[in-house]
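See structure below.
All protein chains but one are shown at their positions in the complex.
As written, the chain order gives the labels A and B, with residue 1 at the start of each chain.
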Amino acid sequence: MLCRDQQTRRCSQEIRQIQAAWACLIATFLIAGLAQAHEGEQQPVKRRQQGILTGMPFMANLAPRTFVDDLDRKIYLAKAPTRIVSLAPSITEVLYAIGSSEELVGVTQYCDYPPEARLKPKVGYTHPNLESIVALHPDLVLAPREFLRADFLGKLEQLKISTFIFDAKTIEDVLSHIQTLGRMLGRSASADALAAQMRQRITEIKTRTATLPHPRLLYVLNSEPLITVGPGSFIDQLIKLAGGTNVAARAKTPYPRLNMEEVLKEDPELLIFPVGTAEGIPDSEQQVWKRWATLSAVKHGRFHHIPSDLLNRPGPRIVQGLETLARTIHPNAFEDKQTP
Amino acid sequence: MRETEGLGNGRAYRVERLRFRYRHDRDKQFGKGNEWALKGLRFEVQSGEVLGVIGPNGSGKTSLLKLLSRVLRPQEGEIYLFGSQLAEMSQDAIARLVALVPQDSRQIFPFTIAETVMMGRFPHHRSRGRLFGFGWEGPEDIRLATQAMKETDVAHLAHRSIDNVSGGERQRAIIARALTQQPQVLLLDEPTAFLDLNHQLEICTILRRLNEKRGLTVVLVSHDLNLASQYCDRLMLLKEGEIFRLGPPEEVIRPDVLAAVYRCEVLVDRHPMSGLPRVTLPGRSPVRPHVTEQ
Partner (left out) sequence: MRITGWKNESSKETEGSAAVFSVGNPVEQSTVTASIEQSVLSARRWVVTMLTLAVASLLVMMASLRFGAEEIGLADSARILLQALRYGEAGTDSFGSSGVIILQVRLPRVLLGFMVGGSLAAVGVGLQALLRNPLADPYVLGISSGAALGAAVAILFGIGTTVLAITTLPLCAFVGGLMAIVIVYRVAASYGRLPIHTLLLAGVILNAIFSAFIMFITSIMDPNRSFGMMFWLMGTLTAPSYPAMVALVLYLVVGGSILLWQTQSLNLLTLGEESARSLGVEVETVKKTVFFTSALLTGAVVSVSGMIGFVGMVIPHAVRMVIGADHRLLLPASALVGGTFLVAADTVARTVLAPAEIPVGIVTALGGGPLFIYLLLYRKSGLAL
């Protein structure tokens, strides 16, 4: 390589340093990207093993009343906790479903199901307020892996407040979480029953859709820019169970920003939009999609919306979500079924 | 024929009651006004004369030049340029008549010397009605710029970037730019400050020649009293924003006058070749300075 005459040796040294720096930077990005993709593959395997053994933690040397969370942290609960703070709407729903609503003393502002949950004191969601939590004197805090900050967790541990972290990546994870919570709170009976019921319904839906053709669909998390669900994400699994084919199957990340060309090429027959409880699909969003007149979904007007809470929350209602999804994809196959 | 002949009755400038100070908006609130840089100046500059403006630092010399080219506007007073009110003229009309050579300015964009000098033709593009003032330099512009660059001896640096030359070369390029404007009045702020002796002589010779052959009016600010004395027809000595003395060098370069303004004793004798007053600082011997008779 050429260098300016005056400072040849120093110049080439500098160039080498700069090249090394860029190489490191690019390597970091590549490694991070690959690691993330890899992680998505690893986890389901581990969790499925737990599930096969009927959800019991496969650690024979584990003392009773000791539980391991999804960050591999062990907590010991001498007796069932009586003051619980939930930092996720899904967790709140589970607690109500297994009958532990009395013990629930703190929830997030998004905990709206069942409606009674709205009456509980709020402590925040993405940025939970430590002081509010401490003021409630909880003996157990249940938190989701997302939005968890290391310093927040550290603070809770420092204050000797037992914290249990949930990270549900698969449907089986959700079921095992329900059962774990049941054991932690002394409600194994209702929890196991709920999990069994859910499993049964899921299997039913799966069998029913297995024989049907799986239409192609696009699940639109966001229209502009286009963000959808890909392999490794929760909703992608639900789509498969509900008997659909995700057109983003070729993507490499769980929440890819998809190129419109791929959509045009794969030609989904259905467009599914997650929406809040009160609205339908916003007008502007429909307009955006109606432009693409060559899509089968647009030609046949198959724009569907599903309440986003049913699919986003890894809790008891995913079965309803799955049902709604299946019903949307295969309207004929589910005419007789009632949604509770 | 020059467009301004007959205008202003042979006066390039007529200045009345000029008062100026630098504007500091915040001072209004604190109640203290800052000092007036110029306090009620009144003078004339004859067309075709070389006027030197001298005085200590802070006497208002640079501000005066900027006011004469309307780079700054005075708070009070009128300035007439060839009979027209300076305040009512458009900026490029002024630029076609008056060129200002500032003290050295740093440049951060890598224009070449040639491009810098060529910028002097800008006010003439407008008047020739080029489309939207986005004009190209024609052969006439190039010829004038080339000539100016040769006169100031920067022609060989034409392709060099302006931040890549010495201070003196940059100064000469700026003078060339001013000459390219083809002005009738040339205002120079310390034009010889960074120049070697040979270039100092060159610049003064050019100015004198342009003045004699074309009647270029020159107003020149300088710290160098001798340069001012040798090359200027009249000198204006400023003290604290007021005119202390205005007249030919013999009337201004006098020890008593200079002592009153500069507050130091100097020797004044005659230049052996020109006979004009020459200032010398007292030497190391404690001998009393004496003034030579006229």
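Simple rule for what comes next: a contact is a pair of C-beta atoms (placed from the backbone, for glycine too) under 8 Å apart; a residue touches a chain by one contact, two chains touch by 3 or more.
What you see is a predicted model, and the numbers here were worked out from it, not measured in a lab.
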Omitted-chain contact residue, chosen from B:56, B:77 or B:215:
B:215
Contacting the left-out chain in the complete assembly, out of B:110, B:167, B:247 or B:282:
B:110
If I consider the whole complex, including the chain that's not displayed, which of B:84, B:146, B:200 or B:226 touches that chain?
B:146
Mind listing the subunit B residues that contact the chain we can't see here?
1-2, 4-5, 23, 25, 46-49, 66, 69-72, 90-96, 98-100, 102, 105-116, 118-120, 122-123, 125-126, 132-137, 142-143, 145-147, 149-151, 155-156, 158-159, 161, 163, 181-182, 184, 205, 209, 211-215
For subunit A, residues in touch with the removed chain
2, 4, 11, 14-15, 18, 22, 26, 29, 110, 125-127, 147, 221-222, 224-227, 230, 248, 250-253, 255-262, 264-265, 267, 274, 279, 282-285, 287-288, 291-292, 294, 308, 312
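Heads up, the rule we're going with is that only the chains that are shown with their structure count from here on.
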Rounded to a whole Å, what is the gap between the Cα centroids of subunit A and subunit B?
76
